[in-house]
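Excerpt of the complex: some chains, original placement.
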Amino acid sequence: MKTGKEYIESIKAMNFELYIDGGKITNIYDHPQIRPAIDAVAETYDFAFKPELKDQFLTKSHLTGETISRFQHVPQSKEDLIRKVSITRYANRYLGCCSFRCAQNIFAPLLHTTRKIDKDKGTRYHENALNWIKMMQKEDLLGCPAITDPKGDRRIQACKQPDPEMYLRVVDKNKDGIVLRGAKLCQTGAILSHEKLVLPCTTHRPGDEDYTVVCAVPGDAPGLIHISVRQPQDDRRTEGAEIDLGNIKYGVHECVVIFNDVFVPWERVFMCGEVEYLDEFNNMFGACHRPTTGGCKSGWADILIAATELMAANNGLRNASHVKDKLSDMIAISETMFSCGIAAAARGFELPGSGYLPDPVLANNAKYYISKAVYDLIRLAEDITGGILACCPGEKELKNPEIARYLERFVKGVDDTPAEHRIRIVRLIENISWGLGSILHSATHGGGSGQACKMLLYEFSQVMPYRKEALQSAKRLCGITK
Amino acid sequence: MKTGKEYIESIKAMNFELYIDGGKITNIYDHPQIRPAIDAVAETYDFAFKPELKDQFLTKSHLTGETISRFQHVPQSKEDLIRKVSITRYANRYLGCCSFRCAQNIFAPLLHTTRKIDKDKGTRYHENALNWIKMMQKEDLLGCPAITDPKGDRRIQACKQPDPEMYLRVVDKNKDGIVLRGAKLCQTGAILSHEKLVLPCTTHRPGDEDYTVVCAVPGDAPGLIHISVRQPQDDRRTEGAEIDLGNIKYGVHECVVIFNDVFVPWERVFMCGEVEYLDEFNNMFGACHRPTTGGCKSGWADILIAATELMAANNGLRNASHVKDKLSDMIAISETMFSCGIAAAARGFELPGSGYLPDPVLANNAKYYISKAVYDLIRLAEDITGGILACCPGEKELKNPEIARYLERFVKGVDDTPAEHRIRIVRLIENISWGLGSILHSATHGGGSGQACKMLLYEFSQVMPYRKEALQSAKRLCGITK
Amino acid sequence: MKTGKEYIESIKAMNFELYIDGGKITNIYDHPQIRPAIDAVAETYDFAFKPELKDQFLTKSHLTGETISRFQHVPQSKEDLIRKVSITRYANRYLGCCSFRCAQNIFAPLLHTTRKIDKDKGTRYHENALNWIKMMQKEDLLGCPAITDPKGDRRIQACKQPDPEMYLRVVDKNKDGIVLRGAKLCQTGAILSHEKLVLPCTTHRPGDEDYTVVCAVPGDAPGLIHISVRQPQDDRRTEGAEIDLGNIKYGVHECVVIFNDVFVPWERVFMCGEVEYLDEFNNMFGACHRPTTGGCKSGWADILIAATELMAANNGLRNASHVKDKLSDMIAISETMFSCGIAAAARGFELPGSGYLPDPVLANNAKYYISKAVYDLIRLAEDITGGILACCPGEKELKNPEIARYLERFVKGVDDTPAEHRIRIVRLIENISWGLGSILHSATHGGGSGQACKMLLYEFSQVMPYRKEALQSAKRLCGITK
C-alpha cells in the first residue's frame, strides 16, 4: 500500500498532457489548481497508516488474501457495503471536499458481468478484470471512472448522431487491442488518477456496438489530452490567495478528457461490443455507487454544519431558538442523506462469486433524495450565516495596513473572536456552498443526475416482490376479488 | 405461541370496562368499532404459522432458548433490529393499518435500566422485568404501551400542575404494591392488549417522584376504564357499511384509559420514583421505537401507492408522464421513510447484557422525516386519484336500484372496470389518507411528535464524536489554529 | 335582491329530484346533510343587508344600472376583480367552508365568447347570455357551474369513447331547443342552486361538436337526477351530532347530477357545436375563476389558524418558540395563497365590452400553488394541535354521566378551559382538515386540478411578451449576437 507521500510521488512520475488556463503545463503537482486535489487524495492514502483509523481503512482482499486499503476492496458482505458509506463520510468530513475514492464501486459489477459474458461468448474479459483489480489492490492505484460522453442530441442513439463521436467509440480493433476516439466530460479527478476506467454513460442499443466499451487505460496513455475546466472561484488559487480559498488545504480538479485515438491492449478490455449486457451492468454500477453519496454528502454536511454553528456562535446567536431549529433541520437533512446510503447497503445482496450489491431501489432513492436536499442545506447555512456570506471583505483588504484596523474592528465577533477568524469561516461556508468545494454540483449531477436516479428508482421498484404483494393487499383489503 | 384464533379467544376472555358511543359494552369482539382491530392483530399472530413467513416471524428467545414470535424478541444483533423494521413493513402492507406489535421495543431499555437501578439502589426491578418479558414471550401476549398523559399546562412540571393528576401518579404504596391514579390518552390498541405497560410520557424532574412509574398492568385490571374516542368515519362501521369502509377487513381502535386507583403488585413494578434514570430510559425507548415507524409507514405507503396506481390505470392515465413522475415521488418518499428506519437499525449498538439499541440520532431523524413526509404522500395520492376522491357516491346509492344503473355507467373505468371497483379503491385511498386507517395521524404524533424527535435529534447529535471531529476539521480546513 | 330567508324559501320552492343515503327525499331543507349548506348560502345572501358590509357586497350592475349583489356582478375594473377575491376571503372566514358564490366568474367570458361567435356565425348566443345574466342579477339567483364529465378513458377524445356519454352531449335538437344526456360529477352546491350552468370540462376537438354545449338549465328541470356523494364524516350529521360536527352551523353538499334527456330551450343556449371557440372560452373561465381560490382558501385558513392558536393556548404553548414559528408558517402560506389571487386580479385586463379578466398566468399559478400549499397548512395544524386531534372523545361520551367526570378532568385545558371547549376546537380543526369542511379537497381538484393549472401556467407564459424579452436579454447579456 502507498502512503500519501508515495502516492504524490507516483503521480508526479506520470506524464499527463494537460492544458490549463490557456497553456500546457508539465509539472502538475506544482500547479495551484491541482495541488489541493492531489493533497486531498494523499490524505486518503494516509488514513490507512494512522493507528486510530487502521481498523476502518484496512481489510483483507478476498482475491489475494493480502491486507489492502478498504478503498480497493470488492465488498464481500453487507457490512463491507455499510463500511464503505461510513469511511466515505469520514473522508469527506476530514477533507471538506470530494474524496475521489469511488472507483472500487465498479469492481463487483465488473466481475459479475465479465463472467457472464465470458460464459455466453467465450471471451476472456473476466480474467482481464480480475487481473486489473488485483493490480489496483496490490499497487494501491487510484482509478477514475471515465463516464460522461458529450451526448450531442439526447433524443438520438449513439450511432445515429450527426457527429459519430458524440459518444466515445472504438474506431479500430486489431489482434493487440482497440483504439478509442471521442471525449469524456466532467472528469473529476482524472489528473489525480493512475488509471482511467472507461465506461459507457448510458445504455446503448443494437447498432451501438462500437460505443459499447469498458476498459482500463493508464491515466497518461498516449493520445489522452486533459483540458481543465473552470471551477467557481478557481482564480483565487491562481492569484495565490490563502484565506479567500475557504478550504486552504484541499479541493477538487475537473477536466475534459479527449481520447485522441488511444490504444488499449486486449488485456485491459472488459467489454467490447456486447451491447445486450450494458443495461444491467450500468444499473449495477449505479446501485453500487450511489449509496456512497450518502456518505460523502453527510461528511461534507458535517463540516458545513460545524462552520455554520461557529458563525452563529460568533454572532451571539448560538442559542437563539430559530438558529437551533435551523441547525436541527440541517442535521436532519444530513442524517437522512446518510441513512439513505446506509440502508441501501444494509439491504444489499450477493452477486454470487463477485461481491455484494446494494439494494438498487434504495441506492437510486439515496441519490435522488440527495440531489434535492443539498439545496435546503445550503439555504439554511446561508440563512444562519447572515449577509456577510455574500459581502465579506477579502484577505488583501485585511492585510492592507491602511484599512486593516477598520476591518479588524467592524468584522470581529463576540468574545473577542478576531475578524480574521470570522472571515475564514465565512470563506469555508462559501467554499462548500457554491465555491471551489461546492456540495451542490457533486450532489446534482455527480454519480448520475437526480432525474436518472428517479427513473431507475421507479423502474426497479416495479419488479420488486413487495410491489405485487401490495397490489394484492390493496385489492383484498377493499374487497376486489378478481 | 398463539394462533390468531387463540389470540381472539384470549381477548374475548378478558373483562374490559369499555364505554363507547355513549354506552358501556361487554362483548367487545362483536362491536363493529373494535372487531376490525382485533382481526388485524389476529393476522399478525397467524404470520408465524404460515410456512412462507416462518423464517421471518420466528426466532429463538435468548432468555429461554425457546422458539418465540419475533414480535416478542429482545433484539440481540443489528440484524434483529433490521428484521423488526422489515417485518413491520410486511405487516402493515398486509393489513393496511397499524399492526399494533411495538411493545417489544421497550424490552431492551427496560432490561438495561432496571439492572442499572438495581445496582445503584438495591431494588429488584430487573428480575421483575425479566420475569414479565419471559411471560410475554411464553404466553405470546400483546402489550400496549400506556404513555401519553393529559399533561395540563405544558409549561409546568408534573408536581406543580394545579390538578395533581395531569400526569399519572402513584397515590399509594404498601408492602404489596402501588396504586395508580390518572389517565392515559391516545391509547392505540389498549382494548386489544393483554397487558398495559405504563410508561411516563416525558422526562420528570426532582419533585416528580410520584409520577415516575414504570410497571405492567393486566389490560383488564380493576379500576381501568376505557373510553372510546371518535375516529374519522367511524360511523360507517356503526351503520354497517362494507364498501364505504375502504379497508373492509382491518382497522384501529383508540381510547382514553382512566386509571381509577389501580393496584399493581411490586412484582410488576419496574421503576418507582427513581426520577434520575428517566431521561435516559425514555430516550432509549424512543430510539428503539422510532425506527419501526420507517417500517410501518412504508408498508402502509406500499398499499397507498398500489391503490393509486390502480386508480390511474382505471382512468387510462397509468403511463401519463406526470402520473409516473408523481408515483415515482410517492415511491421515493416511501423508500426514504424505510431507509431512515433501516439505517437507524443498521447503525445500532449493544447495551451489554440487555440487547441492541438503534442509533438514537438516526432513530429520531426517521420519525421526524416521516412526520412531515406523509403529507406529501397523501397530496400526491389525492392529486393522481382525482376529484372523485372527495366526491364519491356511497354504497347505499350504488345498491339503490332506482339509480344504480346511472352510477354503474358514469363511474365505471377503462377496460370495463366496474364502477364498484373504482369506488372500492377510492374508499381505500380515502381510508388510508384521512379515514379510519389514516397514515397521517400515526405519523404525526404516534410514537412521539415530530417536534420532540427533532429536538432529540439535535441533542443526541451534539454528543456524537463526529460532531467534535467536524468542528476540528472546519477550523483546520479554514486555517483557524486555536 | 334576496335576503337569506328569501333565498331559503326560494330553494324550498324548487322541485329537486334527489337520492341520498339509499333513498329519495323530497324536503331537502330538512335533511341534515343539506341544511348546513343551504344555511351557508343564506348567510352569503344576508351579507348584503348588513350595514357594515354593504359597501363591500353591493355594487351597481353595468347592464341594468340597478344595485345588485357583488356576487352577481360582471367585473368592470381591476378593482372589481380584487374585490371578488377579498369578499370571498371574508365569506369563507365567516362560514368556515365553501361559500358557493363563484358562478359569476363565468359571466365575462360568456359575454365575450358569445359575441365573438355571433359575429362570426350569425347566432344569437350573446343576447341569450345577456338576458340570462340580467335575470341572475335581478332575481339574485344562485348558479352552479356543471362542469366535470365522467371522462372515461382520459387518453381518448369525447366522440371516440366506447361509451358515447362519457362527456355530456346533445342527443337531439329541434326548433325549440336541445336535449342533453350524460352526467356531471363533483357537483358542489348543485342542490342549493337555482340554476345550473352547463360547461364542457375540457377542450374538445373537431368531431366533438355534440359535446360542445354551454347553456343554462333550471336547477330542478325535468330529467335532472341528483345523487348525493359521501363526504368524510357525513354520518355525524345523520346521527344528529352537534359538537362532533366541528362546524356546527355550515357545511357543503356535493352530488352527481344525471342529465336524463333534459330539454333546454334555445333562449338558454350559449354555445352549441362551435368547437373552435372552446379552448379560449375554457381558458378564460379558468383565468376568471382561479384567483377566487386565493380568497376562499385564505379565508378558510384564517379560521384554521385561529383554531390552532386557541388549541396551543389551551395547552399552555401559545408562546413556545416552535409554536410561534409554525403559526408564522401557516400565516405565510395563507397570505401567499391570498397574494396569488390578488395579484392575478390586480394584473387583470379588459375584454372590451364584456368585462375584466385576471392575468391568466397568475391565475393558474394561484391555483397550482394552492393545490400543494394546503397540505403544509394541515400538517402544521395537526403538528400544533397534538395527538388529541386523532384521538378525541366524542360528544356522546362527554354526555354520558358515568364517564363525563373523567373526560371533564382529563381533557380540560389551562386556565380552566373546559374539556368541552377543547373538544369543540379539535372537532373544528378536524372538520377543516379532512372532515366535512375539508380545505384539502377543494384545493386539490376544485376549480381545476393543480396539474391542469400547471400546464396552463406553462402554456400561457410561453406567449407572454416578457418571455421574448427575457430570451433576448439572456442572449444579449452573455454575448450571443445571432
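Note that the chains are named A, B and C in the order they appear, and that numbering of residues resets to 1 at the start of each chain.
Heads up, the rule we're going with is that a residue touches a chain if its C-beta (ideal position, glycine included) is under 8 Å from a C-beta of that chain, and two chains touch if they have at least 3 such contacts.
Keep in mind that this is a model prediction, so the values were computed, not measured.
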| item | value |
| --- | --- |
| Overall number of sequence copies in the complex as this file defines it, 3 displayed | 4 |
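Following the convention adopted for this analysis, only the chains that are shown with their structure count from here on.
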| item | value |
| --- | --- |
| Interface residue identity across copies subunit B, subunit C - same or different by half | same |
| Inter-centroid spacing, subunit C versus subunit A (mean Cα positions, whole Å) | 51 |
| Distance from subunit C to subunit B - Cα centre to Cα centre, in angstrom | 38 |
| Residue numbers of subunit B (touch at least two other chains) | none |
| Subunit B-facing residues of subunit A, complex | 82, 89-90, 93-96, 242-243, 246-250, 302-303, 305-307, 309-310, 324-325, 327-329, 331-332, 335-336, 338-347, 361-362, 365-366, 368-369, 421, 424-425, 427-428, 454-455, 457-458, 461, 466-467, 469-471, 473-480 |
| Subunit B residues touching subunit C - in the complex, by the definition given at the top | 19-24, 148, 150-156, 163, 165, 182-183, 185-188, 225, 227-233, 235-236, 238-239, 244, 254, 256, 258, 260, 315-317, 320, 322, 371-372, 375-376, 378-379, 382-383, 386-394, 396-397, 399-400, 402-403, 406-407, 409-412, 414, 430, 433-435, 438, 440-442, 444-446, 449-451 |
| In the complex with subunit C, residue positions of subunit A that touch it | 321-322, 325 |
